[in-house]
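Worksheet: one structure, shown below.
Every protein chain of the complex appears in place save one, which is left out.
Lettered A, B, C and D in written order, each chain numbered from 1.
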Amino acid sequence: MLSVKNIHQYYGGSHILRDVSFEARLGKVTVLLGRNGVGKTTLLKSLMGLVPIKSGSIEFDGAPIQKKTPYERARAGMGFVPQGREIFARLTVEENLRMGLAYKSGGTPIPPELYELFPVLKQMLNRRGGDLSGGQQQQLAIARALAPKPKLLILDEPTEGIQPSIIKDIGRVIRMLADRGDMAIVLCEQYYDFAQELADDYLVMERGEVIARGLGKDMEAQGVRQLVAI
Amino acid sequence: QDTIKVGILHSLSGTMAISETVLKDTVLMAIDDINAKGGVLGKKLEPVVVDPASNWPLFAEKTKQLLGQDKVSVIFGCWTSVSRKSVLPVLEEMNGLLFYPVQYEGEELSKNVFYTGAAPNQQAIPAVDYLMSKEGGGAKRWVLLGTDYVYPRTTNKILRAYLKSKGVKESDIDEKYTPFGHSDYQTIVADIKKFSAGGKTAVVSTINGDSNVPFYKELGNAGLKAKDVPVVAFSVGEEELRGVDTKPLVGHLAAWNYFMSLKNPTNTAFIKQWSDYAKAKNIPGHKDKPLTNDPMEATWIGIHMWKQAVEKAKSTDTDKVIAAMAGQTFNAPSGIVSKMDEKNHHLHKSVFIGEIKADGQFNVVWKTPGPVRAKPWSPFIEGNDKKPDYPSGKSM
Amino acid sequence: MSNSAAVLPSKGPLLSGKGWTVFFVALIAVCALAPVLNIMVPAGSALHMSDYAVALVGKIMCYAICALAMDLIWGYTGILSLGHGMFFALGGYMMGMYLMRQIGRDGNYKSDLPDFMVFLDWKTLPWHWTFSDSFVATLVLIVAVPGLIAFVFGFFAFRSRIKGVYFSIITQAMTFAAMLLFFRNETGFGGNNGFTDFKRILGIPIQTQEMRMTLFALTGLTLLGFFLFSKWLIGSKFGRVLQAIRDAETRVMFSGYNPLGYKLTIWVISAIMCGVAGALYVPQVGIINPGEMSAANSIEIAIWAAVGGRATLIGPIIGAFIVNGAKSWLTVAYPEYWLYFLGALFIAVTLFLPDGIVGLVRKWMARAKAPSEGRREARRSMAVEQGVEPAAVAPTPPPLAGVEPKGARA
Amino acid sequence: MLRTLLSSALAACLLVTGVAHALTADEAKAIASGESEARIAALNKAVATADDKTAAFIQAMSDDAVKFTADKVFVIKDDKAFDPVTGAEQKLPDDAEDVVNNNMMRGALDAAQAALKLTSKDDAVRAEAAQALFKEPDESRLPLVEKALAAEANPKIKAQLELVRAASMLSSTDKDKRLAAASDLGASRSPETKLLLNQRLADETEADVKAAIAASIRSIDGSLVWGDRINAIFSGISLGSVLLLAALGLAITYGLMGVINMAHGELMMIGAYATYVMQGIFQRYFPESAFGWYLVAAIPVAFLASALVGAVLERGVIRFLYGRPLETLLATWGISLMLQQLVRSLFGAQNVGVENPSWMSGGLTMLSNVVLPWNRICIIIFAGLVLLAMGWLIGRTRLGLFVRGVTQNRPIASCMGVNTARIDTYAFALGSGIAGLAGCALSQIGNVGPDLGQSYIVDSFMVVVMGGVGQLAGTVYAAMGLGILNKFIEGWAGAVLAKIAVLVFIIIFIQKRPQGIFAMKGRSAEA
C-alpha cells in the first residue's frame, strides 16, 4: 500500500532522516519504535507531506506521491493522527469531525460507529474542542482521522494521555480495522506493550535511521524492547 | 548658472494631497508658461518638486533642503497654517522666500512670506455682512461650525467679536467643532435644524478638507435647504465640490476671491490654459473635468508677481525681490488688477460670494465694489491695533 | 554527580572587542567628526557636512532611539505598542514648553505669555505650565511625564492582563485620544499648530551652528548611551525573563516571576526613552504639534524596528536610518512615486528578510561560516510547517532563519 | 421687504382677479435681469395676471433654464433656445448670460409658483403649494388662502391651509387676530411653526400676545422632544451600522485569519472607486432613466473588484506570512501605501464625486422634526443584509467551516484533505470583498478619495478588537454600542469630546474585559 524508499530529511542543517525505507502492507499494522528525538514524528510528517523530503520516493497505492501536497495525499486516502492532538480548538467537537470529512461530498454523515467507540464525543458534541481534557482531545483526533475511512491510517503516539480502558478499546479498533483488510496502518508508539500487541511488522529507528525491522511476532525474540531502551 | 531654481513644497501624499497636488501642477504650468515666453532674466526656471507628505516637521526639513542644498530662489508651497508655521523659522533663518496661496487666519506677518490668499477681512467678514443683509436672507442667529484647529478657531473668534459688534446676542451664536476627518454629521445637522427654529439662521462653515463631503451630503439628505438655513463656507471651492452631489446644495454659499465661473477674458484664458495643460500632462481627474479654484489663482498670481519682481530687481536675491514685490500688480483671473500691498505682503483682493449651482460651479451673487486691502492683524482681536502693518525686521 | 559533562556558557561581555571598536568609532563620529565636518570644513568641499545633513541625521537619530525603545517592548517582550508616538510627543511637548518660554517677549505679541495664549485671551499661564521656565524642571518632566503616564496606563493594563492586539489597540486609542485632546485649543498646548518658532535654549540662540552641533552630538550620545543600556538590560537575566514572557507568559508565572513588574518596568523604560527622543527632536526640527501622535506615526516606529530586525538591538537603529533615509531621499528624487518604493520595501523586507536587515546579515555570516547544502531544504520544511505549500516556498526564507540552532546534535 | 413686495403684488392680483393676460417680453426681461428687488416686484406683478406662459416661464426661471442678453430673454430647453413669449425657437447669441437667482429670488419664485398652484386640480400639487406658502406667510395673502380653503375638499390640505391662514394672521395689525393665530399655531407642532413664532416673538410688543406665543412655543418644544430622541437613536444606529460595515470584512481577514490587515481601508477604498467607475459607465452608456440603478449594479462590482485585489494580495504576499501576524502588519502597511498612491496616479489626488441615486436622496419624514435620510436607512438595511449573509456563510456552510478550520490550524486542515491554499484565498477574498461592499456603501455618505481607507482603519480595528477577535456577534455589539455611545455623548459634549470619550471608554472597557465583549473563555482560548 505504502512504500517508502531512501528518504532523507533535514532541519536547519541537521540531518534528521537518513535513508529511511520501509513498506506498510494492506491489512497490517506497521509499528514504528524509537527513543525520543530519533525522528519518528518527522518521518510520519514526511509521509503526510507536512515536511518535504530532500530525496527518496514515497509511493502510495502504486502512485508516487512525494511531490503531492498534504491535502492531495489526504484525498488519496491517507489519514493522520498527529502527535500532540492538534485538534481545532475553537471548533466544536462535531465541527472537528466534519473537518475530518472535508474531502468527502457535502452530505456525508459522521459515521455513528465513532460515537460507539468514543462515547464521550457524543456527549460533548457541541463543546469546543479546545475545552476538552487532554485525553478527550486525543480521542477526538483519532475519531477525526477515522471519519472518512482512509486507506492508510498514520497514528503518532495515539495513546498518549489516554486512560487505560480506552487504550484497550483503541487497540481493539486498530486490530479490527487492520483485520478488515482494507486499510494499512502505520503506528508510532512509545508504549511498548501496546505496540507489540498490535504489530504485524515493526521498525526501530535510531538517530534518523532504521536500525532494525521484522515481523511483529518476532519482536520479543529479537529483543526489540532492549533495543528501544539502550 | 543658466537656470533659476524654484522650489515647490506641496504635499503629494498624505491627508493634504487632496488639496495640494493641484497647486503643484499649477506652479508647473506657470513655469512652463514663463519658460515658453523666454524665462526670467533670460534664464529658464527649473522646478524642484518635493513631497513633504502632509507631515509638518517634514515641511521644515524640506525647506532646509530646498534652500540649503538645491539653492532655490523661491518656494511656492504650504496649505495648512501649521505647515507654514513650521517652515517659517527656517525661511527667516536662511532668508528664503515663500509664496503662500491659501486663505488663512492672519495673525502673522513675516518678511520672508508673501500671502497671496485671503486674510479674514478679505473673506469671512464680507460673507457675514452679506448674510446679514436683506439680500442675503437677513440672518439673526449664527452657527459657527468648524474643524477643530487654528484657522477655524481664529476665524470664529474674529467673527464672534464682529457679530457682537453688530448687536448679535451671545445666545444667538452657536460655535461647534468637529475633529479632523470627522465623517458623521448627523448630530450636528440635527442640532443646526433645532437651533434654526429659534430665528432666521445662517451657518458659517470653516470645516476643512475631507469632512466637507459628508457634511454636505448629510445637509442635503436632511432637507436643510439654502433658502431656510444658508451655509457659507470658506474652505469649499470647485475642487471640494467635485466629490459632492450638488443638486441638493443649490443656494449654499462660499466666499472667495476667485471663482471659476467668473466671466472675464483673463479667466477664460486661465481656464483654457489649465484645461489644455491638464490634458497635455494627463493630470488625473483634471484631464476629464478641469477645474480651477481660488488657491490655484492665488498661486498663479504669486508666481507671476515674483517673476515681475525679479525682473524689476534684476536679481533673484531675496531682499531685492522682497523690495521689488511691493506694489506689483498683475491682471488676475478674478478680473481685477491685483496689487501686492506696498507694506504688508498681502494682496489686495476683491471678495466674491457665490451660491452653489447644480453643476458644482458658483453663481456670484455679491461682490465688493473693488479690491480690499488685507488686515492680517484683525482689529477684532484685542491688542492688534498696536501692531505695525508691515513685517518686523523689514527695512521700510 | 559529575558536572564536567556539561559546558555551561559563560556570561559574555557587554560588547565584544570588535563591538567596542565600532562603538567608539560611532562615538567619535558623532561627537567630533560631524562637528568638524560641519563647522570647520568649508561649504564647497566634498567633505562638508551640510546643515541639512546635520538636521536630517540628527532627526533620524531621535527616531532611532524610538525604534530602540520599540524593540525593547516589542522585539524582546512581545508587546506591540501602537502608542509610542504619544510618549515621543509628550517628551517633545515638555521641551517645547520650555522653548516657548525661552522666546520671552520676542514673540508676535511681545508678551510674557506664549503667542497663542495671548491670542486666546489667556491672562495667566495655565497650571501645567508652572515649571516650564526652569530648564532643570523641564529635564525632570521630560522623563517624568511620559514615565508616569506609561506607568499608570501600563499598571492598569498589565494588571488586567491585557495582551496582544488588545493591548496594541488600546495604546492606539490612547494616542488617538491624546491627539484629539492636544488639538483642542483649550488644552493649552497651542492646538494643532503646537509650538514653533523657538529662539533659544538656556539663553543661547538655537539657530546657530554651534547650538545645532551640540544638539546633534547630544542626540548621538544619548542614542549610544541608550544602546549600551539596552544591551546591558537584555544581557541580564531581566532581559531573558522578558523574552520568556514573550514566549510563554503562563510558564513565567509558574516559575515564580510576576510578569506585571517586568512588563511595567520595560514599558516605562521604553516610554521614557521615547520621551527623551522627543525632547531632543523638538529643538532640532523646530516644531512640535499633535500630528506626532497620529496612529500612523506610532505604526511607523514599529516598522523601523521590523525593517532593521526585531530582537536585535542594532537592527532597529539601522532600520530607522534606512527607512527614514530612503524616505528623505525618495520624497525629493521621486516625489510622485516614492510611496511605491517605500511600500515595496516594506513588503520585500517581510517576504524576503523576516528577521530584518540584521537577520539577513547574520544569515550571510552564518552561511560563510558553515555552508550546508541542507539549509535550503530545511527552510522549505519549516515553511511547510507554517502552513505554506512546498511549491510556493522556494524563494522565501524560513520564519526562524537566523536563529540557527547553535549546537545541533550530530 | 420680500413680504411687502409680495403682498402688494398679490393685492394687485386680487384687484384684477380673472384678468389673466399673457406674458410680455418686457415682463420676462424684468424678471430675468436686474437687481433682485426689482425682479421680484416684476415677478409678482406677472403672477397676479399669470397665464400658462407665465407659469412656464417662472418654472424655467426656477430651473435655471433662462438666459438673457441686453435686450432679450431666452428659455433653454434641450440645449435649444426659445422665446418665452412666442415659444418659437431662437438662435442663442454668444453673449447670452445665465440668469442668476440668489436665495431671495428663489424664495420669491417658489412662493409665486405656490400661489399659482393653489388652484391646481392635483391634490399633491396643492398640498405642496400650501406647504410652501406656510413658509412665506403674509396677511395680504389671506383672501387667496380663504378662497382656496373654501374650495378645498381634501381635509389634509384643508388643515394645512388653515395653518397657512393662522400663520398669515400672525403678523396682522389686529392684536386679536395675532392672539388667535398664536394659539392656533401651537397645535401644529413643527419646527417651521416654531420658527414663525420665534420670529414674531422678536417683533411683538404686546405682552399678552407674547405670552401666548411663548406658550405655543413651549407646547411645540414639548412635542419635539420625542423627535430629538428618535433622531439621536437613529443617528447612533446609523453610525453603528457604518462602523459595522467597515469592520465586517476585517472580522474575517483579521478576526479569523489573523492578518493584521492595514490595507483593509484601501480595500474599502477600491470598492468605493469601483462604485464611482460604475457611476461613470452608467452616465456614459446607459439612458438617464437607468442612472438610479447604477448603485445596484455597483454592489457586485465593488465586491468583485475588492475581492480580486484581495485574492491577488493573498496569493502574492499574505500567504507567505501566515502564523506571523506582526509581519502581516508591516507588509499590509506597505500594500496600503502603494494602493493609495496607485489610486492617486489613476484617479488623481482629489476626491471624486459619487452621487446618491435619486431613490436614496432626501429623507423619510417620520415626525415634523424627524427626517431619516434614505441613504442612511439604506445603509442600515444593507449592513444588516451583509451581516446575515456573512454569518450564514461563515457559520452554516462548509466553506465557512473550512475557513475556520484552516485559519486555526493550517497544516492539520490540509491533512484532512482541505485545499488550504485555496480556502485561504477564498477567505481573504471574501473579507476583502466585504470591505469593498463597505466602500460601496460609504461612497453614499462620505468622501471617495485616496484617503478614504485611512479614516476608517483605526475605527474598524477598534470595533473588531472590542468585540473580541474572531467573534462575529461581538463585532456587531461593539459597532452598535460605540455608534450609539458616540452619538449620545456628542449630543451634549460635542463631537471632539465625544470622540475622546469613546476612546477612553474603549481603554477602560478593555481593562474590564481584556479579551473583548465576547471573550472566549476557558482553555480553547489559549490553544
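In the analysis below, contacts are C-beta pairs under 8 Å (C-beta built on N, C-alpha and C of every residue); 3 or more make two chains touch, one makes a residue touch a chain.
Everything that follows uses one rule, which is that contacts and distances are computed from a predicted model.
> Name the absent chain by its UniProt protein name; which of "Urea ABC transporter ATP-binding protein UrtD", "Cation:proton antiporter", "HypC/HybG/HupF family hydrogenase formation chaperone" or "Cytochrome c oxidase subunit 3" is it?
Missing chain, per its UniProt entry: "Urea ABC transporter ATP-binding protein UrtD".
> Which of C:E186, C:E210 or C:D247 touches the chain that is not shown?
The single option touching the absent chain is C:D247.
> Which is it among A:P64, A:G134 or A:G223 that touches the chain not included here?
Missing-chain contact among the listed residues: A:G134.
> For subunit A, which residues touch the unseen chain?
For subunit A, the residues touching the absent chain are 11-12, 34-37, 41, 83-84, 120, 127, 131-136, 138-139, 157, 160-169, 190-192, 225, 228-230.
> Tell me, which residues in subunit C touch the chain that this view leaves out?
Residues in contact with the chain left out: 1-3, 5-9, 11, 233, 236-238, 240-241, 243-244, 246-248, 250-259, 261-262, 265, 400, 403, 405-409.
Basically, only the chains that are shown with their structure count from here on.
> Could you name all chains that are in contact with subunit B and with subunit D at the same time?
Joint contacts, listed by label: C.
> Return the chain whose centre of C-alpha atoms lies at maximal distance from the corresponding centre of subunit D.
A
> CA centre of subunit B versus CA centre of subunit C: separation in Å?
Distance between chain centres, rounded to whole Å: 38 Å.
> From the C-alpha centre of subunit A to that of subunit D, how far is it in Å?
Measuring from centre to centre gives 62 Å for this pair.
> Please tell me the distance, in whole Å, between the geometric centres of subunit A and subunit C computed from their C-alpha atoms.
49
> Using the touch rule from the top of the page, what residues of subunit A touch 2 or more other chains?
Only 50, 69 qualify.
> Multi-chain contacts only, two chains or more: what residues does subunit B have there?
12-13, 148, 179
> Sort out for me which residues of subunit B touch subunit C in the complex.
Its residues touching subunit C are 12-13, 48-53, 55-58, 60-62, 64-65, 68-69, 81-82, 85-86, 88-90, 93, 107-108, 148-150, 153-154, 179-180, 381-383, 387.
> Taking the complex as given, what residues does subunit D use to touch subunit A?
Residue list for subunit D touching subunit A: 398, 401-402, 404-405, 408-409, 411-420, 470, 520, 522-527.
> Considering the complex alone, what residue numbers of subunit B touch subunit D?
12-13, 15, 17-22, 134-137, 140, 148, 176-179, 181-184, 186-188, 190, 193-194, 196-200, 210, 213-214, 217-218, 220-223, 226-228, 230, 239-245, 247-248, 251, 263, 283-286, 355, 357-358, 360, 363-366
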